[in-house]
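Pasting a structure below so you can have a look.
Only a single protein chain was left out; the remaining protein chains are all shown in position.
Coming up: chain A.
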Amino acid sequence: MSTAPSGHEAPGHGTAGTRETTEGTVYTVTGGDWDEVVSSVRRTDDERIVVNMGPQHPSTHGVLRLILEIGGETVTDARAGIGYLHTGIEKNLEYRTWTQGTTFVTRMDYLMPIVNETVYCMAVERLLGITDQVPDRATVLRVLLMELNRISSHLVYVAMGGTELGATTVAVFGFRDREMCLDVLELITGLRMNHAYVRPGGLAQDLPPGAVDQVREFVKKLRKNLVEYDKLVVGNPLFKARMQGIGYLDLAGCLALGATGPILRAAGLPHDLRKSDPYCGYETYDFEVPTVDTCDAFGRLLVRMEEIHQSLRIIEQCLDRLEPGPVMVADRKIAWPAQLALGPDGLGNSLDHIKKIMGTSMEALIHHFKLVTEGFRVPPGQAYAAVESPKGELGAHVVSDGGTRPYRVHFRDPSFTNLQCMAAMCEGGQVADVIVAVASIDPVMGGCDR
């Protein structure tokens, strides 16, 4: 593009100013220079203005770029530019073992790492044909952790959604409570995020001592805190004024655009894979699928807040039905040879296991070495596993060619699919409502771009 400086401002990246391009005048806005921009825009006779929001805009949930064509305050055309957080996770998976895959997928949608891990492991287990052999304790813990993750994801949605409307108190509340979720996840998995805790065949480790009590304590505390959201967010006239009727997408639009999760349930359809296509034994838990029929941003907020309550119910049921037992399949060709032990530097190898493989059993050493470096083989074929993530249907299409590495893994991430609704929700509305609409989709670019 030709760049001809105009005025006294030196044009360039990161500095404010105007420059002429083949596409028309480009104004770079960095904040604090609005007077200048407004006066120069006033000079032009072009009514059509394209506003480029992001990819580094604080209200676009990470690196989402919104391309808005505006006439006055009205958005006439809205498009989303994505791909700024593409990290090639799907390609990278093809060069690691099946077990190492969890380390990658946990980093996709970083607000729901356990859900990513679980759906990947479910697909691998289906390929291996060991779905029924996963121990009950592992399945119950998966459900517990997924629901914890649902809560933490929804809390970030409330917190960030509030921030984007200028309500910083909500952000403080949301992140305070999310921190409690992450504390529990840290206690159980060892990490606040990117856990790699769910593995093909079960879990990496059993619960540490005291975890059950801490989860119960968490449930109690969060129940108490949730009342605050009812007053501060749901019952707040300002939130209602900003969100009601905004980001409208009805049921037909949702289905056509493939929107799932709270967006679909806010359009009145009680579609939840936990009920309609149960996995991990969800059919045995007692919980409701909340719906509203307002089709707007406020409805999505209501659905998510109610889902937090329902997730707490599921967590309590998980705790009640936790029985002692293994957390990994019995098949030694798949299960990791040793549980980790707590060393002086945090997690470490099990000294007992090292004593065994180094001192007494050469076969065990060979087996350990082969399983860890080479990994297990998965019979050829393809499988699709789907779970109801906090954001909608998260699907994993996994193909094996019979080797020790995935042949192809594709994730149908709900953030990716749901973001397509942005145009339908925003066009014809006000610029300020774009923020509300995008926040109500709750996109996470790590999952969207993978």
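Convention: a contact is a pair of C-beta atoms (placed from the backbone, for glycine too) under 8 Å apart; a residue touches a chain by one contact, two chains touch by 3 or more; residues count from 1.
By definition in this document, contacts and distances are computed from a predicted model.
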{"item": "Protein name (UniProt record) of the chain left out of view, among \"ABC transporter permease subunit\", \"Cell division ATP-binding protein FtsE\", \"NADH-quinone oxidoreductase subunit C\" or \"ECF RNA polymerase sigma factor SigK\"", "value": "\"NADH-quinone oxidoreductase subunit C\""}
{"item": "Sole residue of A:Arg126, A:Arg192, A:Lys240 or A:Arg321 that reaches the chain not shown, by the stated touch rule", "value": "A:Arg126"}
{"item": "Sole residue of A:Leu222, A:Val292 or A:Val399 that reaches the chain not shown, by the stated touch rule", "value": "A:Val399"}
{"item": "Residues of chain A in contact with the chain not shown", "value": "82-83, 86, 88, 90-92, 94-96, 126-133, 255-260, 269, 271, 276-277, 331, 374-375, 379-384, 386, 393, 395, 397, 399, 401-405, 407-408, 410, 412, 416-417, 419-420, 449"}
